[in-house]
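Heads up, the thing below is written out as structure tokens.
Here the complex is missing one protein chain, while the rest keep their positions.
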Amino acid sequence: MKRNILLILVLISTVSLLSAAGTKESDQGSSAGQGTADAAGMNIKNPDTFVEATSNSVETLDPQFMLSTATMELSYNVYDSLLDHPDGDMSKLIPSIASEVPTLENGLIKIESDGTTYITFPIRTNIKFHNGDTLNPDDVEYTFKRAVVVGAQTSSLSMLTPNLIGENSFSDLIDSVGFEAAWNTLDELVMVDGDSVVFKLPKAFVPFLGIMADGGNGSAILSKSWSIEQGAWPGTKETAQDFLNITMEEDPLFDKMMGSGPFKFVAWEPSKRIVLEAFSDYWQGAPRIQRVVRTIVPDNQTALLMLKNGDADFTTVSVSDLGQVEGAPGIKVLKNLPSTWLMKINFVMDMDKGSSYIGNGTLSEGGIPNNFFSDINVRKAFEYSFDWDVFINDVFLGAAQKPYGPVLVGFPTANPDNPQYYFDTAKAEEYFKKAWGGKLWDTGFTMTAVYSSGSTHRQRALEILKLNIENLNPKFHIELASLPWAGYVGAIKESQLPLTLFGILPDVFDPYYPLFEHMHSAGGYAEWGGYIDLAKEKFDPLINELGTNYDPVRRKEISWELQKMDYDNALSIFHFQAVEHVAMQDYVQGYVAGAFPGNLDFYPIYKENK
Amino acid sequence: MEKLKQFFKNPLGVTGFILILFWLMVALFAPVIAPSHSNNSPYMIERIGFSSLPVPPSEDAPFGLTSGGYNIFYGIVWGSRTAFRVGLIVVSTTLVIGVILGGVGSFIGGALDNIIMRITDLVMSFPFLIAVIIMSIVLGKGIDKLIIALILFGWRNYARVMRSEVLSIKERDFVSAAYSLGMNRIRIFLVHIVPNSIFSVFVLASLDIGTMVLISASLSFIGVGAEPGYADWGQMINFSRNWLLGTIDNPMTYWYTYLYPSIAIFSFVMGWTLMGDTLRDVLDPKMVKR
Partner (left out) sequence: MIKYLIKRLLMLPVILLFLSMLIFSLVMFLSPYERLAVFIPNADAVGSSIPFDELVSKYGLDKPFYVQYWDWVQRVANGNLGWSPSARMPVADALKRYFPATVELMLVGGLIVFLGGIYLGTKSARNHNKFFDQASRVATTIGVSLPEFIFGLLLLVLFYGILGILPPGQMSAWAEDVVYLGSFHHYTGFLLLDSLLNGELYIFWDVLKHLILPALAYSIGLLSVMQRIVRSSLLETLKKDFVTTARAKGLAESVVIKKHARRNSLLPVVTISGSMVAKMLGGAAIVETVFNYHGMGMFIVVAAQGLDFPAILGSSLLIGVIIVVTNLVVDILYTILDPTVTLE
């Protein structure tokens, strides 16, 4: 009996202490436990702190090594680049660290007769780093030399490197011309000239300015002295070889940031959160919000609960979860914000002969030959078998766009009138009957289409394709299988899969990027899809011209021609371009949707009831 | 017979038996209860459309559709086959492996026993669940691979229990009597040792079937295990994870997405637990190892 009483006492005291702790928190005006009591918008939780809940973990804090777009949100807010885009308008360039946007007209871009191009950026003299140092042209020079030496991997930089030095990486350059010559190339690449920095490009490269205008992502300007203090490359010739292609664990800037952007880096708890603080000496004026906490919540449901309970101010919402936040008191939802993320189903025209996804490997009902998709009729038949309506309306509940072609909707020169494939069983049948010299229709085929596990949109897209194709002919069989992300990447790289679902996410707003990635022989997809020869012969000259020609009229012409060529060759099924939905507290003001709506620019954000 | 009567006198045991019988019927008659309409493997859950939102119960789908147009009723019916398959294959295989390793090892003794016990120690020195998670991630997706992973690490308990049983029975009078009668060792092992020591292993097995189904469900829940779309209860709960909170107006909007699969797993596992418990009480009231 005594024991029972004791137990009850313990229970009671626990409960009372818990509730006591609860009240203490609310006294402090911070955090948890108050439900949506402030739904009326009367009080603002933590008015000076902005909490973003995201499922995206951070791979590194070194802007030159960030591989995921989501992580670049951090460098974007902590660093600045030479140029920038005005709020929300990605097609315009504005000065940032550089005081002027170089153009041919103002003479800051000079193209010599041999194609050598000089681009000059006058550097502002009033910009301070977070540690109080003044930013000077040396820092800019150091930043880009380091990018080349350490083998920067951020996609814009890794695409820039070949255009700067003519090889894929500095170590490749050393291998081909020797260290001395390689160093000289690097040394001439970017030079300080008074208050300006001059880049020397071996040939004109139009997207260069776009790369410089990423607002603090890959082209973020590092502080030379600070970086060296942290143990990064000292910037000297003698040490260059010690820092070639450093790994994540060797990178001293892996876990710290110090830039000239509006927010200072405070702390990183890996896989938990990152804290930023307003930088009051920011050259464009101090930000309005004092602190930013980017907290990682791997589970959507938890993120939404946090939002409803006021523990988070902002999160992205998947379309299936919209019902849970739309109409919630005190929360506003912005839907269908276009995102620069294009997904496509790529045909692999030259698979590994030993692939386990091609059945018996011959043209028969039990398999497909490894070059099954090299027949354009097969590709076209597949294109006409994809049902965009079902995919976009049912799977995405309308929250996606049908792309025009490889150039993303919203990009300059994207051609809405480019011919597009559409769902048409009659056409699909027609092309299947033509395929493989007319044999395919009689023999039938079996192949395995693979998606990465957990990726619902990949799975659904293949399911739709499977359903429609199997309905055409009882001898057509598409099996579905999934691989973990790791296995999926591995299988793609080893040409095991007949179809790969991979996307284009350009960081730079120039048609060159999506077209290069999709069609150029060095862009990646040509290699995976097995159309390098075709690319070299037909696409490369045009894409190269697109990269070097400054004439907007000619560029549009080339871009349209390439989009048409993609259609004619049916390289991939462009099945959707993503849109995003975000949800935030009513009192969050100043949100501007950028190229990736889930990536925030914290600078204009503040909390206020309106 | 006496024991069987005892078993059926116990209301809990009977409840367990009825639950198992029910699921057995469902599994056996799956093609009748939920006929497959496509030319795919019937183990892939039937789809009605591709909608990303769940659809409430209707004529076509008495338990509703979960996101992706998966027919919940179909998945539950065919999932019972998966549950029996995982439970029975894993438990019977591990039981045989365990009985052989543990039984033979301890019966013969000496170096063999020592080696087998060290291997058991090695396998035991790692949490079962974590071992299976790592193994099935390496092996890849699919129920068959999950079964392999469960078997690889699942035999250890049987080996241990069998070993201790054999060790105690080895010393009993009737065994020494058999030796003195000149019976050969293999015969003694098969006729005297195994039948007398196997009961506790069986009890363990009946409880284990439920546990294995639980573990495979947990694995499907964290995203390893069955192929997406495969009729597997754990995966169906994984599907419903996004729908637990319903909408703003009604937190119970999507009740059907999680209620039915939860009940299925729960009742299946409970059936085996009840049956195993009762069996244990009836056969060997002293046994407490678990």
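Going by the order they are written in, the chains are A and B; count residues from 1 in each one.
Throughout what follows, a contact is a pair of C-beta atoms (placed from the backbone, for glycine too) under 8 Å apart; a residue touches a chain by one contact, two chains touch by 3 or more.
Computed from a predicted structure; not experimentally measured.
**Student:** Of the listed residues A:136, A:309, A:336 or A:425, which contacts the missing chain in the full complex?
**Tutor:** Within the whole complex, the residue contacting the unshown chain is A:309.
**Student:** Please identify which residue in A:89, A:299, A:389 or A:442 touches the non-displayed chain.
**Tutor:** The one listed residue touching the chain not shown is A:299.
**Student:** Just name the one of A:142, A:226, A:441 or A:528 that touches the chain not displayed here.
**Tutor:** A:528
**Student:** Which residue from B:3, B:118, B:172 or B:187 sits in contact with the chain not drawn here?
**Tutor:** B:118
**Student:** For review purposes, identify every residue of subunit A that touches the missing chain, sorted by number.
**Tutor:** Residues 3, 7, 17-18, 20-22, 24-25, 28, 30-35, 51, 56-60, 67-71, 151, 153, 155, 158-159, 168-169, 245, 247-249, 254-255, 266-267, 269-273, 275, 293, 295, 297-299, 302, 305-306, 309, 311, 341, 452, 454-455, 457, 484-490, 492-494, 502-505, 517, 523-525, 528 of subunit A touch the chain that is not shown.
**Student:** In terms of residues, what is the contact footprint of the unshown chain on subunit B?
**Tutor:** 12, 118, 121-122, 124-130, 133-135, 137-138, 210, 214, 217-218, 221-224, 234, 237, 241, 244-245, 251, 262, 265-266, 269-270, 273-274, 277, 285-286, 288-290
We adopt the following convention: only the chains that are shown with their structure count from here on.
**Student:** Cα centroid separation between subunit A and subunit B, in whole Å?
**Tutor:** Subunit A and subunit B have C-alpha centres separated by 44 Å.
**Student:** Under the touch definition given earlier, write down the residues of subunit A that touch subunit B in their complex.
**Tutor:** 300-301, 304-305, 319-321, 323-328, 390-391, 394-397, 453-454, 456, 459-460, 463-464, 470, 474, 480-484, 487
**Student:** Quick check: in the complex, which residue numbers of subunit B touch subunit A?
**Tutor:** Going by the criterion above, the answer is residues 39, 47, 49-53, 67-69, 137, 140-141, 223-224, 227-229, 241-242, 244-249, 253.
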